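A single protein chain has been omitted; all remaining protein chains appear in their positions.
Chains here go by letter, A and B, matching the order in which they are written, and residues are numbered from 1 within each.
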Amino acid sequence: MAELVTVLSSLCLLLGAFLIFSGGLGVLRFPDFFTRMHAAGVTETMAATLIVVGLMLHSGWGLPLFKLLLILLFVMITGPTASHALAKSGLHGGLRPLGDNTNNERH
Amino acid sequence: MILTVVAIALIVVMAMAIARALLGPTIYDRILAVNLFGTKTVLLIAVVSYIFGRPDFLDIALIYALINFISVIAVLRFFEYGSSKVNEKVGEDG
Partner (left out) sequence: MFAISTLLDISVLTLLVVVALAMVRERDLFATVMLSGIYGLLSASFFVLMDAADVAFTEAAVGAGIFPLLMLTVLTSVGRYEAGARRIRILPLVLMLALAGALFAAVVQMPPFGAVDAPSHAHVAQRYIHESPDEIGIPNMVTSVLASYRGFDTLGEVVVIFTAAVGVVVVLLGGRPKTPQQSSQALMAEHKVLRIVGKMLIPMILLFGLYVQFHGEYGPGGGFQAGVIFAVGIILYAMLFGLSNAQRVVPLGVLRWLVALGVLIYGSVGLASLLAGGEYLNYSVLASDSVTGQHIGIILIELGVGITVASAMVLIFFAFTRATRSRDELEE
């Protein structure tokens, strides 16, 4: 049982690290703001969840587990909200996605 | 061992975020980079607290998560509110 938990925790941590790395690469290499935001937002929340779950499995029962749970809840609530606020602000400030052929000025 | 790999991956991504913050043509790219940097710092602190065996660092990770979110909201809010001044646009509010 203990080995299963350790293996699971290592798996979550490695997967999270891979996702974070790919998200970072996306932010650096994607062509415009909205695509970069997509790379950052998706990987950030997912990878953070995986890493925190991995850490939770790694630690035993106790107060740190509860604090990690709080961090997880917080990241899951604020990550998508921050992406939403960023995208809305970008549109409001006049940025348009690449390949946007419509002439919508009002949102 | 695995935690070290995760910590290194996090630092590499933090460096990438800084690169984007320095390069990013628009201000929104920079805000995105700062937000990314903040969330990676949260994870780095949590991982480091396990590497060094100090569970009290988790409080610090929690407050970083808070501060990061609030600064992004603050920046966007001020950007919107002061947009007539901040962007030096003439005419109505952008």
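Rule of thumb we're sticking to: a residue touches a chain if its C-beta (ideal position, glycine included) is under 8 Å from a C-beta of that chain, and two chains touch if they have at least 3 such contacts.
Since the model is a prediction, treat every value here as computed from it, not as a measurement.
> Take the complete complex as the reference. Which residues in chain A touch the chain that isn't displayed?
These residues touch the chain not displayed: 74, 77-78, 81, 84-85, 88.
> Considering the whole complex, not just the chains shown, which residues of chain B touch the missing one?
4, 7-8, 11, 14-15, 18, 21-22, 27, 30-31, 33-34, 37-38, 41, 44-45, 48, 51-52, 54, 56-57, 59-60, 62-64, 66-71, 73-75, 77-82, 85-88
Definition applied: only the chains that are shown with their structure count from here on.
> Where the CA atoms of chain A average out and where those of chain B average out, how many Å apart are those spots?
Measuring from centre to centre gives 12 Å for this pair.
> If we count contacts the way the header does, which residues on chain A are in touch with chain B in the complex?
Touching chain B: residues 10, 13-14, 16-18, 20-21, 23-25, 27-28, 33, 36-37, 40, 44, 48, 51-52, 55, 58-59, 63-64, 67-68, 70-71, 74-75, 78-79, 81-82, 85-86, 89-90, 92-95 of chain A.
> Under the touch definition given earlier, write down the residues of chain B that touch chain A in their complex.
Residues 2-3, 5-6, 9-10, 12-13, 16-17, 19-20, 26-29, 31-33, 35-36, 39-40, 42-43, 46-47, 50, 55, 58-59, 61-62, 65-66, 68-69, 72-73, 76, 79-80, 83, 87, 94.
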